[in-house]
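Take a look at this one; I'll ask things after.
Every protein chain except one is present and positioned as in the full complex.
As written, the chains take the letters A, B and C, and residue 1 is the first residue of each chain.
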């Protein structure tokens, strides 16, 4: 199959190696989230009370860490469940995948921003914006894969459509969320 | 087996790719530990004595680095030895695995805290707390895997129970350690 | 083949593991790019306007992030498409590959420099210089692989030459770009 595909006009990349880089980037982005957690400076190094207060004050950062870890974990899981239906990766799919990855790798910044400025509405808008861009490019990837014939024929048309619609609905919900926040922000 | 499982109601994820992300996150967390080691600022750049003193003063940080590296290495080894008995990964197992990973990825922070404030009892409490949460979620993962039939039937009931009990005992010991420290802390 | 190659005088390294480290370094370099994006300090933590201004002022950094992510993605893709024609990796090829990787791993610094000082011509020169060194060592790798007989005989001479020429042209274009910038800089 591998060698057969290498002659296929749509073939551009070894699927296993792409999965590898995808998995790697998700794993790294999930682990880099921890770098946004800063050790507080204490006046009294032995004071349990002071350290506790300092950490409690940074609660939004910890909440953002956990939330972002789970969001990235879920996006990775989605990627995983779609990728196993792909027979090969075309150039268009590679570009859309790279776009998705650039958003995933950008996540530690968005998470850090939300952890540092949790009450600033722009932080949340950027966070939601990231997820929105990711979901749309994932949706385009799926439709494009069908278009170039990269989806395993073992996946029935019906199941393909169900997956597509689920992705479309997710993308629309986040786009609406983004739009509402944007309007609210502009109105203020 | 792979293709057979893909039709299995419990199947949600390619086990190899999950192992990959698990290994990746452990490797990254272990390597990120080094970022907590800061280069000291010297008045006299060429003074061996001053640099030696600066590094010796940061001894707790280096000790915390080595300890945390070995703890992560051991947790990774445990994960490894349980995972090879799993036939597939169910949704519940994936969630519990993500929880474990979020704790593993959080480790560089806990290690950094303990290295910076070794005499502050809260640092140690958080460190022990991390290991406790990890051990419990690993225990739940194991029991859950049995419940959904994900454990290889080649592993005898007896061996499954021995593994389970060993995990349970580890979790209880760390919980007790955590509780004792918490009580001591509150009493002060 | 693996075991056969292990007796081959040219064999020095397991190709799969080298690909692994190559993929890993590219994935990490692409994700580390995000660390150059710094959270701005705000006077009024809740001010959407102030945060927006701060982020817009850092626009070059974000542009550099996206550009560098795509450049690294493209270089990784090129590496991928050449590597699948290699039967084994000789010592010379390993050295040239390590050189390429040291440039790829250096990219986050070059990208960060360009994001911080976008109007400083030296930043751009260094960025172009990195790509130039990478392209030349990739070209040498390809020619060297042919020389030691490491290229799959299934790849026709004609295709080998086409690949080689494409690499040579890319290397020359970037060298010219680099030379022109260098002359312009020196003239100022």
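Assume contacts are C-beta pairs under 8 Å (C-beta built on N, C-alpha and C of every residue); 3 or more make two chains touch, one makes a residue touch a chain.
As the structure is a computational prediction, the values presented were derived from the model and not from experiment.
**Q** Could you list, sorted by label, every displayed chain in contact with the chain left out?
**A** Output: missing chain touches B, C.
**Q** Of the residues listed, C:48, C:66, C:105 or C:168, which one is in contact with the missing chain?
**A** C:105
**Q** Looking at B:70, B:143, B:161 or B:176, which makes contact with the chain not pictured?
**A** B:70
**Q** Can you list where subunit B touches the absent chain?
**A** Considering the whole complex, subunit B reaches the absent chain at 19-20, 23-24, 26-28, 30-35, 37, 39, 42, 45-48, 51-52, 55, 65-66, 69-70, 73, 76-77, 80-81, 84.
**Q** Residues of subunit C in contact with the chain that isn't shown?
**A** Considering the whole complex, subunit C reaches the absent chain at 6, 12-14, 17, 20-21, 24-25, 28-29, 32, 35, 94, 98, 101-102, 105-109, 112-113, 116-117, 119-123, 185, 188.
Keep this in mind: only the chains that are shown with their structure count from here on.
**Q** Which neighbours do subunit A and subunit C have in common?
**A** none
**Q** Please compute the angle of the rotation superposing subunit B on subunit C (C-alpha atoms), rounded to a multiple of 5 degrees.
**A** Between subunit B and subunit C the superposing rotation measures out at 180 degrees.
**Q** Over half of interface residue numbers shared between subunit A and subunit B means same, under half means different, so which is it?
**A** Different, since under half the interface numbering is common to both chains.
**Q** Grab the C-alpha centre of each chain and report whichever is closest to the global C-alpha centre.
**A** Chain A is the most central one.
**Q** Report the inter-chain centroid distance for subunit A and subunit B in whole angstrom, where each centroid is the mean of the CA atoms.
**A** The answer is 24 Å.
**Q** Using mean CA coordinates as chain centres, what's the subunit B-subunit C distance in Å?
**A** So the centroids are 34 Å from each other.
**Q** Multi-chain contacts in subunit A: which residues touch at least two other chains?
**A** As it turns out, subunit A has residues touching two or more other chains at 20, 24, 28, 32, 35.
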